[in-house]
Each structure stands twice: as C-alpha cells, then as structure tokens.
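Attaching a single structure in structure tokens format; questions to follow.
Removed: one protein chain of the complex. Kept in place: all other protein chains.
Just so it is clear, A and B label the chains in written order, and each chain counts residues from 1 on its own.
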Amino acid sequence: MSENIKKREEVKLVSVPSPYLVPERNAGKGLVLEANHLGIDFGGLTAVDDFNLGISPNEITGLIGPNGAGKTTVFNLLTKVYQQSRGTIFLDGKDTMGMSATQVNKAGIARTFQNIRLFDKLTVEDNVKIGLHNSINYGMWQGVFRLPIYWKEEKKAHDRVLELLSIFDMADMADMPAGSLPYGAQRRLEIVRALATEPKVLLLDEPAAGMNPSETAELMENIGKIRDEFGIAILLIEHDMNLVMGICEGIVVLNFGKIIAKGTPSEIQNNPVVVEAYLGKSHDEETADQGDDTEAGKTVDTDKGGSSRNADAGKKADAGKGKNRKKGGRR
Amino acid sequence: MKKLSKNTLNGFINYALVVVLFIVFQILASAKVLNNSMTGLLIPICCYVVMALSLNLVVGFSGELSLGHAGFMSVGAFGGVVMSTYLSNAITIAPLRLVVAVMFGALFAAAAGVLIGVPVLRLRGDYLAIVTLAFGEIIKNIMNCMYIGRDSKGLHFSLTDEASLNMEAGGVTIVNGPMGALKIAKISTFASGIVLILITLFIIQNLVNSRAGRAIAGIRDNRIAAEACGVPITKYKLMAFVTSAAMAGAAGALYGLNYSTIVPKKFDFNTSILILVFVVLGGIGNLRGSIIAAIVLTALPEALRQFQDYRMLVYAIVLILVMILTNNEKAASFISGMVKKIKAPKKEAKA
Partner (left out) sequence: MVSYLINGISLGAIYAIIALGYTMVYGIAKMLNFAHGDVIMVGGYMAYCSVSYLGWSPAAAVIFAMAVCTILGITIEKLAYKPLRDASSLAVLITAIGVSYFLQNAALLIFSSNPKVFPNLFSDMFTIKVGEATVTSVAVVTILSCIIIMVALTLFTSKTKMGKAMRAVSEDRGAATLMGINVNSTISVTFAIGSGLAAIAGVLLCSAYPTLMPTTGAMPGIKAFTAAVFGGIGSIPGAMLGGILLGVIEIFAKAYISTQLSDAIVFAVLIIVLIVKPTGLLGKKLTEKV
C-alpha cells in the first residue's frame, strides 16, 4: 500500500524566529500564521493550553495527536469558531483578536471540517460559488434586476468554479446536489470551496478520513499540487501517518491540549515522547519523565535542544536527507 | 449554464401561470360564472399569494420559522390605508395613489422588519419562532390601541383614545383603536394584485439565483460552513427577513385598500399560521406550490360553504391528513403503490 505513495524530500527546519520552526527556504520570510500561548477553557476544563505555532508561506504542516488531544479545537480557535481564552493569533501579521469567523476568513484563513459541512441542498457549483462570495462584486439589487454587472460577474464566477473543480477532476459534477456526492468527493469539494475563498492559510481537518489508500495517495498529490499552484500554507490534521509523514514538512504533536513535540517527520517518528503519547509509556522512560505534568507537557523542541537525545535524532535525520526516500508509516 | 436555464425556465412558468390565472379569473368573473363572494375573494387571494411567497423566502430559503408574518401585513395595511387617506387630496388618480400607498406599506413593514430582525435574528430555531410570534402579538396589540387622525395641520397619533388626538374641528379619524381603519376608499384592483404577485415573484426568483440568494441558502444549509466561507450571517439573514417583511407590507396595503374597514384583530396569530400553512402545504421553498396552495386554500372554505359549520372541521381534517400522507414514509409508499396499481391496468389495456 505504501509503495504507491511518493514521499517528498524532507526539508530542514530552522528556528527563525524563535520559538517557531520553518523550512530553511523560508528562513528570511515572515510567518503567515502565528499563534502565541493560545489557550481555551470550557467551564474549568482546559482544552488547549500554551499552543505555539508559526507557519511560513507555502509550508505544509501537520497537526497530529491521539483522539481528544484538542486538534480540532485548535482549528476552531484559529478560525474563530471559538474565541480563545488566552494568547494571540496573528494572520499575515494581523492580530485576529475579536474577529468573527466571517472576518477571519476574509483576512485569509479557510478550512474544511472533520464532520463534512457542505451546503447539501445546493449544487456543487453553488457550493463553490459561496466560497467565492467575497470575490463576486455585485449587490443585492443589481442581482435582482439582472444588471449587466450581474451577468459579467456570474460568468466570471462560473468559469472560476470549473477551474477550481478541475483540480480534483470534479468539473462534470458541477450540477449535482452536494449532498448526493460520494463521501470522498464531498471531502474534496470542501477543499475546493475553502480554496475558493482565496486563503493564505488552508486548514484541512482530516482530509483523508474515510478514503481508501488509492484515494489517499491521490489526495496527497493534490495537496502538494495545491500548495505549489496557489502558494499557500497548509495546516492539516490527519490520522493517516502515511499522508502526514509523506507530505508534511513540519509536524506538531498535540496531547491533552498541549504541544509535546515539534519537528520534521523523521524527528517525530523517532521522538520517544510522541511514541509514548500514542502507545503509552514504556518501562525505561518512566524514570526520565516521572509522570509530572510540566515535564510531559513541555515542548520538545529539537533545535533548541529540549533534550539532547531528540536533538541527536534530528541531526541524524538531517544527515540522512537528500535522497531520503524511506517508506512512510514505519515507526 | 444548463442549470441556470432550468431555473429561468421555472421562473417563466411561474410568471406564465400567474398571467394565465389572471386571464381565466377575469373571464370567469366577467362572464358571471363566479358568484359575488368568489369575485370578492380575488384581491384577498392575490394578497395571500404574496404573503405566502414572501413567507417562503424566510421559511423556505432562509430556513427560519416565522410565526408573526401577519404582523408585517398589519403594519403595511394600516400604513398603506393611512397614507392613502392622507394623500387623497394630493394624488387624485386612484391607481397612482394605490401604488404610492403600497410602496409606503412596504416601507413601513420593512422598517418594522429591521426593528425586529436586528435583535432577534441571532436566536435560532424554535426560539426565533416564538419571538416572531411574540412580535406579531405586540404589533396586533399596539395597533389595537392606535388612534390616527388627520386635519388641516397633518396627521395626529395617539395610543390612548380618540379624544387625545387633539384634532381641530373637521378632523377625520382614520384609525380608531380596536375598531380599526374606517371609511377606507377602496382602490385596490384585481389587476394591481396580479402585478404585485408578478413583482414579488420577480424579486424572489432573481434574488434566489444571485450571490445574495446563494448566501442565504448557504446559511440555511450550514451556518458554520457559511461563516467559514466569509459570508456575513446577520446581514443575509436580515436581508431575507426585511425583504420578506416589505413584501408582506405591500400585500397588507393592497389588502387594506380592498375593504372599507379593517380591524387589527384580522392580522393575528391565526392569520400568520394560515399563511404558514400555505407555505408548508405548497412545499417549503417551492414558489409555485405557495401560489397554488394560497389560491386553493383561500377558495376552499368558500367552496365548502354548502357544508356550513362543518367546513372548518373538514379543513382541519384535510390539513392533518395531507401532512401525514406527505410526511409519513409508510403512507407515502402506500400511496405511490396505489397509484401504480391504478396506472398499471390502464397500461395493460393500452397494450
């Protein structure tokens, strides 16, 4: 199964500006999305705490972690479905504090949903056109009276819809009601609709959920294509490790609402804290961490030397980079 | 583009249907096939069609349950009647005055729509429904205490009684509290009603197939996704609500100017419900269904007149049965089975 998944070359991550890690090629550029000490409480329960993340333009970042770790909550915070209790979010340098979900989308962030949220009764075309809402320029009455601008803008939107749908070869489905599409196509339509809003950052919440291996492989290729063509940053939540390890440049691991590790795919795969979060504690580590929360919750930031062993692992990975076409998904 | 033409075609069928109905009823009325009470129903039917269409914009396309639509009709009716009486000297041509009065009716109702919509549209589902119901009752209650008079100085308003209008001698009371508006000049015509239906259809159909209409439908289907697509929720909910209120106001003005007296009690909760029944029976989001349901259900009690006291009982039973038959899967499959059985022998006969 993993044979048909092409793994991208691993890139080196550099810590500029601290404490964020970005691919080396983006070292001089600014961050397109920056979250500082982000946290939210639900009635005394802390769902996410001290979440720090910096994403540079055209970077693909993975957000992984066991079920209930707070990954979707992070998405909800970034897209303002919830307002954070603590911390700040900067989108392309702009503080999004107090923005609504609508405003933050206009500011340049778009997302898909874990439990698919399409406009079921509308056609595929209309779904994408709602994504284009803010780039179609005519008012209510211009639309009602069918003024020339209506026809011009609608034609433009129609062409754009077909163009966007063709990324996933879905142009022939334009007239179908979105609710009647097969599951995989619904997931892809959500991505198209999010892209239509012309985001700078695209958040994908489990884009491969429910897809078969060949669909996943295709999706992987398309995510890369989207990044290259649109030049946008992508942050994705995914449980399919082949996909995550295959296309993400940087990976952030979340557990119990806190970041427990950051790094390149190979660093993450070799990180004992991550393995522990997924598989439970092994004997020889018990003494090292002693189960105290501050230690477990602390970011293991390889380049800052959070723990020397991890830093070594990172170096090893870096040394092995180049023609590193290791098969994904092996731990 | 194929889909667009399908929508356009559907729209044209609706316009054609209204025009054909106009011609048919006009012929029937002039040929005296319709009795007097039926002819008298023509304008109210037009008003109810517009009411049903406008409520369909809120219930069907915006997906919000409104139980106070008659309130906007009331505002439009009284606003239109007052303006018509006020302008009776200034504009002597009745059709022109009708147009102006209907526009004012729409304007007043739209203002009421903004007033109500801004605070309440953030409520959802049943809570929004109960608040619209409450507003409908409030409007009825206020109209019940509203006194409006006119003398040479202009209009006078009061919420207590006729005497406190403080009019000079010769002043005319236009709206007299619970007794409603009196001595209205009846200037509504069947043709104007048809024109209003056509305008309403034009606005709704073109709105639905535009950027704003898609935004409204998107919010209905999935509010959170619409927000994530950068659609301002409140703006579009309000747009649908206020447009709908304005059209209801126009219908109200036309309705008010069809009678010599109208009372506030006419536009109560039951009227709101009646219009909702048109929308639901006609099919939520289905404009043609709303038109047909409004016509049939307004004419039905009249046609059932021979059953006297039983007609409303029959109406109630028909309503319940239709809801069960159209919404229960077993019943629906039973009916389609029956239809097949009835059709099948015919086909055999043909073969």
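FYI, a contact is a pair of C-beta atoms (placed from the backbone, for glycine too) under 8 Å apart; a residue touches a chain by one contact, two chains touch by 3 or more.
Please read these numbers as outputs of a predicted model, since none were measured by experiment.
Visitor: Which of these touches the unseen chain: B:Leu21, B:Ile45 or B:Leu65?
Guide: If we include the chain that is not displayed, B:Leu65 is the one touching it.
Visitor: Return the single residue from B:Val100, B:Val114, B:Leu182 or B:Ile224 that touches the missing chain.
Guide: Missing-chain contact among the listed residues: B:Ile224.
Visitor: Which is it among B:Leu87, B:Ile130 or B:Leu182 that touches the chain not included here?
Guide: B:Ile130
Visitor: Give me the subunit B residues in contact with the hidden chain, please.
Guide: 59, 65, 119-120, 122-124, 126-127, 129-131, 133-135, 137-138, 141-142, 144-145, 159, 224, 269, 273, 276-277, 280-281, 284, 309-310, 312-313, 315-317, 319-320, 323-324, 326-331
The working rule: only the chains that are shown with their structure count from here on.
Visitor: If you average the CA atoms of subunit A and of subunit B, how far apart do the two points sit, in angstrom?
Guide: The separation of the two C-alpha centroids amounts to 48 Å.
Visitor: In the complex, go through subunit A and note every residue touching subunit B.
Guide: Those in contact with subunit B are residues 79, 81, 100-102, 105-106, 110-111, 113, 117-123, 125-127, 129-131, 133-134, 136, 138-140, 143-146, 150, 153-154, 158, 174-175, 193-194, 196-197.
Visitor: Give the list of subunit B residues in touch with subunit A in this complex.
Guide: It comes out as residues 1-3, 202-203, 206-207, 210-215, 217-218, 220-222, 224-233, 239.
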